[in-house]
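Every protein chain except one is present and positioned as in the full complex.
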Amino acid sequence: MANVTLRYTKEHEWIRIEGNEAVVGITDYAQSQLGDVVFVEVPAAGKELTAGGEAAVVESVKAASEVYAPVSGTVVEGNTALPDKPETVNSDPTGAGWFFKVRLANPKELDGLMDQAAYDKFVAELGG
Amino acid sequence: MRYLPLSEPNRRDMLAAIGVNKIEELFRDLPAGPLASARFNLPNSASEIEVERALSAMAAKNLDCAKAPAFLGAGNYRHHTPASLDYLIQRGEFLTAYTPYQPEISQGTLQAIFEYQSQVALITGMEVANASMYDGATACAEAVAMAARVTKRSAALMSGQVHPHYRDVTTTSMRFLDVDVECLAPDPYEIEDLIGRVHSEHACVVVQTPGFFGSLKDYTALANACHEAGALLVVCVTEPVSLGLLKPPGQQGADIVVGEGQSLAGPMSFGGPGVGLFATREKFLRQMPGRIAGETTDEDGRRGWVLTLSTREQHIRREKATSNICTNSGLIALAFTIHMTLLGEAGFTNLASLNHARAVQLAERLEKVSGVRVLQSGFFNEFTVELPKPAMGVVEELARRGILGGVPVSRFYPTYPELADLLLLTATETNTEAEMDALAVALKEVL
Partner (left out) sequence: MDAGTTSGNRGLAIEQPLIFEQDTKGATAVDLPAVPHVRERLGGMKNTASIGLPGMSEPEAVRHYTRLSQRNYSIDTGFYPLGSCTMKHNPRLNEKMARLPGFAEVHPFQPLSTVQGALELIDTTAHWLKELTGMAAVAMSPAAGAHGELCGLMCIRAAHEAAGNGNRKIVLVPESAHGTNPATAALCGYTVEAVPATADGHVDLAALKQKLGSHIAAVMITNPNTCGLFEKECVAIAEAVHAVGAFFYMDGANYNAIVGRLRIADLGVDAMHINLHKTFSTPHGGGGPGAGPTVLSAKLAPFAPVPQVIKAGDRYDALEHAQSPRAPQAFGRMKGYHGQFGVFVRALAYMMAMGADGLRQASGDAVLNANYIMARLSESLTPAFAGPCMHECVFDDRFLKGTGVSTLDFAKALIDEGFHPPTMYFPLVVHGALLVEPTETESKASLDQFIATVLALAAKAKTGTAAADFQAAPRFTPRRRLDETKAARKPVLRWKPAAESAPKTNGASSPRQAAE
């Protein structure tokens, strides 16, 4: 499983890197904070993303959140099955609940993201 | 002081529990200077008798439409409301209830809102309606803002048949959102060409039916032209009773329908409060502003209703909200839905037919007055007449004779001298043939 790494953002997105493409979703902590997800919007293939910019939308009954792009790049595919079954974000946030796949424009941007240990510490400090 | 339950012994006990000697000590954070120097040149408290006397005297200075034959429209209409309606909306559980954020103890309000939304969708011929907005004019502005969001465009085209207040409220708010609204000149003679002017930078085209001057028009061709250009068609309805007799905007291809519910909800009350109707297509649901009630089930599987899709609203999205609106026009929407229920389909269509018949009777009489020309070949309960002299003066003269004979167009368009001779006239089920005869006679004298 060489070349597969998992990184995290401070906004609770995870990014699973596979060569020069990556899959992005929100973490289990994020979905538990949101509550029951009722609506999602995923980007269309071909959309250009900038690191830190808005990429997708996730809404629960009581909160609405942007999903930010952890890295810059072009969207390869949005998870078009997700809008019809938003509850997948709650039940399987790191698997079937993925939001989009992106082709990285600048792999160096990954250096600024947290690894598993750093993210776990970050969440613990939030009192979550 | 009848509204203040605390007695002096109560206050003493409470101050003791708090641990201070005087109420003034609780205001210690207020700036001392302003607190000490505050003086109010206002009277002290008054008994009910005194308040009634003062306000009745003020009310008596008005000539109200129950006392004088009235033929007034221009977006606000005098209709009969059934006696039960006023009693029902004054039930304390409706009148003094809060917004239904705790659905378990607000099912009355929520079920009524759901029924209201259903009725509004039906009469407009649209797929979904919200729980109402402040009034028709603000609903129109919200519709243009919504069209801008949906199409991601920042220009709009507005017909000269749209109510001038709807136009002004829309242009005011769109200016602050950098949406450019092109307003065509007032169109009493039905000469404007919207189809030829709509293009691919328009978020929407806004029209009104019946038009401000009374015109009736089929907007199906315009709707097609809009959709070809990727724009939405917004239709305003200032007289919802017309929907009991005319082809609904939804059937003509409207994308958003807004309107003023006042005429069905209750008395004119000098123009407010009203209730803004707002309906659209399901595909635009998430961009629709305002509150919405939705059906669901509870812990025991029983059907009930809740406010839903709240993430569009300000209390969650904050600066990304679809609107800043924090309220609907609850009690007026309730009055609207109660009246619609009392009417039912048979009563509603009957009421509409009666209104049109009265307007035709009025038109027939006025056409016999020399110098008076009815401009529209088709209308619902309101039309425009052209007089041989300025309408403003004519209306003042009629008022002196105890008749409220229409609204001069120049009241809305003071900078258009060519419209000065035009007069808007309305007849509803509240007008009798005797009143119409009196108006015709008076008009003849005045002209």
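Note that the chains take the letters A and B in the order they are written out, and that residue 1 is the start of every chain.
FYI, a contact is a pair of C-beta atoms (placed from the backbone, for glycine too) under 8 Å apart; a residue touches a chain by one contact, two chains touch by 3 or more.
Given the structure is predicted, the values throughout are model-derived calculations rather than measurements.
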| request: Just list which of the chains on display the missing one touches. | output: A, B
| note | Out of B:28, B:152 or B:368, the sole contact with the unshown chain comes from B:28
| task | Tell me which residue among B:112, B:206, B:222 or B:385 touches the hidden chain in the full complex. | result | B:112
| Those residues of chain A which, in the complete complex, touch the missing chain | 35-36, 38-39, 59-61, 86-87
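Here is the rule we use: only the chains that are shown with their structure count from here on.
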| note | For the pair chain A and chain B, the C-alpha centroid-to-centroid distance in angstrom is 45
